[in-house]
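My structure is below; once you've seen it, I'll send some questions.
Here the complex is missing one protein chain, while the rest keep their positions.
Read from first to last, the chains carry the letters A, B and C; within each, the first residue is number 1.
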Amino acid sequence: MAELMAKSPAHGLTPVAVGGVTLSEAPMRPVWAVMPWRGKGAALSRALEQAHGLGFPEPGAMITSGQLGIAWSGLDQAFLMGVEPDAALAEHAALTDQSDAWTQLVLEGAAVRDVLARWVPVDLSPAACPPGSARRSLVGHMSALILHPGGDRFEVLVFRSMAGTAVHELTRAMRAVAAREAL
Amino acid sequence: MRYSGWQVLAQGIMGNRGWRPAWRDPAPKDAYDIVIIGGGGHGLATAFYLAQEHGLTNIAVLEKGYLGGGNIGRNTTIVRANYGLPGNSEFYSHSLKLWEGMEQALNYNVMHSQRGIINLFHSDGQRDAYARRGNAMINQGDDAILLDREGCRKLLPYLDYEQTRFPIYGGLYHPRGGTARHDAVAWGYARAADQRGVDLIQNCEVTGIDIEGGVVKGVQTSRGAIRAKKVAIVVAGRSSQVAAMAGMRLPIESHVLQAFVTEGLKPCIDHVVTYGMGHFYISQSDKGGLVFGGDLDFYPSYAARGNLPMAEHVVEAGMTLMPMIGKARMLRSWGGIMDMSPDGSPIIDKTHVEGLYLNCGWCYGGFKAVPGSGHTFAHLIATDRPHEAAARYRLDRFATGRGLMDEEGTGSQHNLH
Amino acid sequence: MLIPCPLCGARDSREFTPKGHASYLDRPAEDAPPQAWNDYLHLRENPAGDTRELWFHGAGCGAWLVVERNTVSHAVTGARLAREVRDAG
Partner (left out) sequence: MRVDGRGLIDRSQPVTFKFDGRSVTGYKGDTVASALLGKGVRLMARSFKYHRPRGVLTAGSEEPNALLEVGQGAAMTPNTRATVQEIYSGLTVQSQNRIGPLDRDLLSINDALWPFLSAGFYYKTFMWPRAFWEKLYEPVIRRAAGLGRITRDASPERHEKAFAFCDVLVIGGGPAGLMAALTAAKGGADVILAEETPELGGRLLSDGQEIDGTPAAYWVEDIVKELQATGRVRVMTRTTVTGAYDDGSYGALERVARHVAPADDLPPECFWRIRARQAVLAAGAHERPIAFPMNDRPGIMLAGAVRTYLNRYGVSPGRNVTIFATNDDAHRTAVELMDAGVKVAAVIDSRTGVTAKGDYRLIEGGQVIGTKGRQGLRQITYRAGSRTDTLITDCLAMSGGWNPAVHLTCHLGARPVWDADAKMFLPAPGAVPGLTPAGSCNGAMSTAACLSEGLEAGKAALAALGRPAPQGVSLPEAEDDPGRTQALWYVEGKGRAWLDFANDVTTKDVKLAAAEGYASVEHMKRYTTQGMAPDQGKSSNINALALLADSTGRGIPETGTTTYRPPFIPVTMGAMGAFAEGHGFAPERRTTSDAAARGRGAPMIEAGLWFRPSYFPAPGETTWREACDREVAMVRNAVGVVDVSTLGKIDIQGPDAGAFLDFVYTNMFSTLKVGRARYGLMLREDGHVMDDGTTARLGDHHYVMTTTTAAAGQVMAHLEFVAQGLRPDLDVRIISATEQWAQFSVAGPLSRELLNGVLDQPIDDESFPFMACGAVKVHGVTGRLFRISFSGEHAYEIAVPARYGDALYRDLVARAEALGGGAYGMEALNVLRIEKGFITHSEIHGRVTAHDIGMQRMLSQKKDFVGKAAAARPGLLEPGRERLVGLRPVEAEGRLTAGARLFKEGDPHKRVLDQGYVTSVGYSPTLGHMIGLGFLRHGPECEGQEIVMVDHLRKVKTRVQVVNPVFFDPDGGRARG
C-alpha cells in the first residue's frame, strides 16, 4: 500500500536567521482543542491533571510539563499540546483535533520582541507577558495564538494555510529590525 | 448680486469692496408656514426647492451651528448615479440631473466635475455583479461602461496591475459621475434660498416639537418658540434625538465615517476610483489634495472622529491598489456622523404626526443626494404626496419587508453593516 | 480605543468587531407580534450618550461582549461576557 507523506505547514520556508533572531517551525506534534462542557471546568481540570499532569489553564496562561503543554486559547478553550488527549477527558469536554490546523513558528533571539512589535498589537514586554503566557491576538491581519515559554523565545501559531504569509511577514520584520540596529 | 466673470473683474478693479453678503442673518419670526430643522445640504436644498418649485417662501431653516456644518462639509465629495436597485436607481438618476443644472440654477460655482467614476472589480463574481448594476443604470437612462483590465490601464495607469493582492479584473465606468466642491453646494443653496426669501437662522437649536392632537404646531428653540404649519426634520446623524422630540423611535443608528486628505500634489488622479476588495475610494481635489475614505469604524458615535485601525486599513487598501500614494502624506483626517438605516437606503416620508415630515437615513451617501433629496422632500412637504423619484423611501418598509434596498446585500439590520 | 475583554484584558479595538446595540440579545419569542420583531430588528434608541453594545473578540478569544460605552466621548466603562449578561437575565 502507498504511504501518504506528511508535510508540515511551513515546509521549505524555514529556518530563517537574520541579525540574531531565528525563525523556525516547531516539529509537528499533537494539538487538541479541549473545550469543557457547561459547568464541567473543575472536573475537566482534575481529569487533565490525572491523565496528563496538567490542569486547565487560566485565561492568558500556559502550563508546561516536560514535552507536554496546555495553553489557554480562547473562551472555554485550551490547546493540549504534545499528547493525544486521554479518552476520559471526553466526559468533561469537547475535543477537536487541531494538530494539522496550525503552523507553530518559533522566534528566538534578543530582538524577538522588537520583531513581534511590528505585527502584534499586544504588549509582549517581560512585565506584561511573563514566562508561561498565552495570548490570542493578531499577527498583522492573521489571527494568532502567541505563546511565551520564557527567555527570548516566542511561539506563534497561525493557521496552516497562512504559513507562507506569516514567514514572509516575520522575516521582513526581522530584516528591518536588524537594519535599524546597524544604523 | 449676480455672480459672473465680469463681476469678479469689476470688483477686482474696484478693490473687492462691493461684494454683498451671500445671505442675510435674520432674527427668527414668531411663525412660519414651514420650519425646516437642519441647515445642512439637504435642509438648505429643501428650502430652495420649496421656494423655487412651489413658490413657498415663508420658511425658516433652523441650524444649531453654522450653515453646512455637518456632513455636507465633511464628505469625500463624490457625485454619482450608479445604483442598481429600484428606488435608489430612479432617485439618484433624478438627483444627478439636478446636479447637472445646479450651477445655473443657483448662480454659484459648485465645481461639479464630471470626471468619471470607476468601480474596480477583482473577480468574475464581482464583475458580474457590477455588470448587473451597470445594465440597470443604462435601463434607468444613466451611463455605464464595463472596462476590462486593459481599459482600466488606459484610464488608470498608476494602479498596480502586477503585484496587488487582489488582481484588477476591470471596472465599471460611470463617466457622468464625479465630484463637487462640498461647501460650495451648501453655500450655493443657502444663498439662492435666501435670495428667494427663506430665513436662514444659525445658532438656533431646536429643543422641542410642539404637537397638539396629532398635529404639529411648531418648535421650541434656543432662540424662542416658533409656530409652524409644517415641520420638516432633516438632521442626518441627529435624527434620532430630534425625532424623539415627536415621540418617535427611528430605524437609525448614528455611526462615524472617517475621511482623509493628503497634502496638495500636482494632478495625478483624474477620476474617482473605488476599490472592490475593501472599502477605499479616492479622488483628487482641484486644489491638489487626494481625498479618500473607506468604511465605517462600525461603532455608533456622535464624536465626528474615528480611530486608527480603520484609518490604517483605508491607507493599506490604497497602498496595495495604487502604491504611488505612499509618497504622499496624509494631512488631515476627520469624521462625520452617519445616519445609518437598516438597509443602507434613505427615508423620505411623512410621519404619524400630521404636518411633520422626515428625511434621514442617508448613511454614507448623502452628498450626491443633496439636490434630489431637497427636490423630492420639497415636493412631499408642499403637496403631501411623495415625488415619484422618492416614492420607495418609505419609513414602513422595514416592518413590511416591501421594497427593501440593501444594495450591498449585507443584511437589513443594524448590526450587519 | 481599548476594549476591556474580561478574559484577555484591555485590548486594541482592532481585534474586535462592533455588532450593534445589546438589545439584539433580547430576541422576541417566536410568536411575538410583528411589531415586537420590527422593534427588535430595526428601531433603536440610538443614544447620544451611554449605550450598551455588542463587540465580538474575533481576533482574540472569540467571546461576544456587552460593552458599556459612551457614543459622544467614546469612554468605555465596562465589558461583560454576553453569555453572563444573558444568564443574569
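The definition used in the following text is that a contact is a pair of C-beta atoms (placed from the backbone, for glycine too) under 8 Å apart; a residue touches a chain by one contact, two chains touch by 3 or more.
Predicted model, so just to flag it, every value in this text is computed and none were measured.
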item: Chain not shown, its touching partners among those shown; value: A, B, C
item: Given B:33, B:183 or B:295, the one touching the chain that is not displayed; value: B:183
item: Which residue of A:59, A:85 or A:140 touches the chain not shown here; value: A:140
item: Interface residues of subunit C (partner: the chain not displayed); value: 1-2, 10, 12-13, 17, 19, 24-25, 27-30, 32, 34, 37, 41, 54, 56, 58, 62-64, 73-76, 81-83, 86-87
item: Touching residues (missing chain, whole complex) on subunit A; value: 1-9, 28, 33, 35, 37-38, 75-77, 93-94, 96-102, 117-118, 120-123, 125, 127-128, 140-142, 159-166, 169, 172-173, 175-176, 178-180, 182-183
item: On subunit B, residues whose C-beta touches the chain left out of the figure; value: 3-5, 7-9, 11-13, 15-16, 19-25, 65-69, 73, 86, 89-90, 103-104, 107-115, 122-125, 127-136, 138-141, 144-146, 157-158, 160, 163-167, 181, 183-184, 187-188, 202, 262-268, 277-278, 284, 286-288, 303-305, 307-308, 311-312, 315-320, 323-334, 342, 397, 399-404, 406, 408-413, 416
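Please note the rule applied: only the chains that are shown with their structure count from here on.
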item: Chain pair with the most C-beta contacts; value: B-C
item: Centre distance in Å when subunit A and subunit C are each reduced to the mean of their C-alpha atoms; value: 30
item: Centroid spacing, where centroids are CA-atom means, of subunit A and subunit B in whole angstrom; value: 48
item: Contacts with 2+ other chains: residues of subunit C; value: 12, 14
item: Per-residue multi-chain contacts in subunit B, two or more chains; value: none
item: Contact set on subunit C toward subunit B in their complex; value: 1, 12-14, 17-21, 24, 34-35, 38-39, 41-48, 51, 53-54, 69, 71-74
item: In the complex with subunit A, residue positions of subunit C that touch it; value: 7-9, 11-12, 14-15, 58-63, 81
item: Subunit A - residues contacting subunit C, complex; value: 59-60, 74-75, 77, 121-122, 135-138, 143
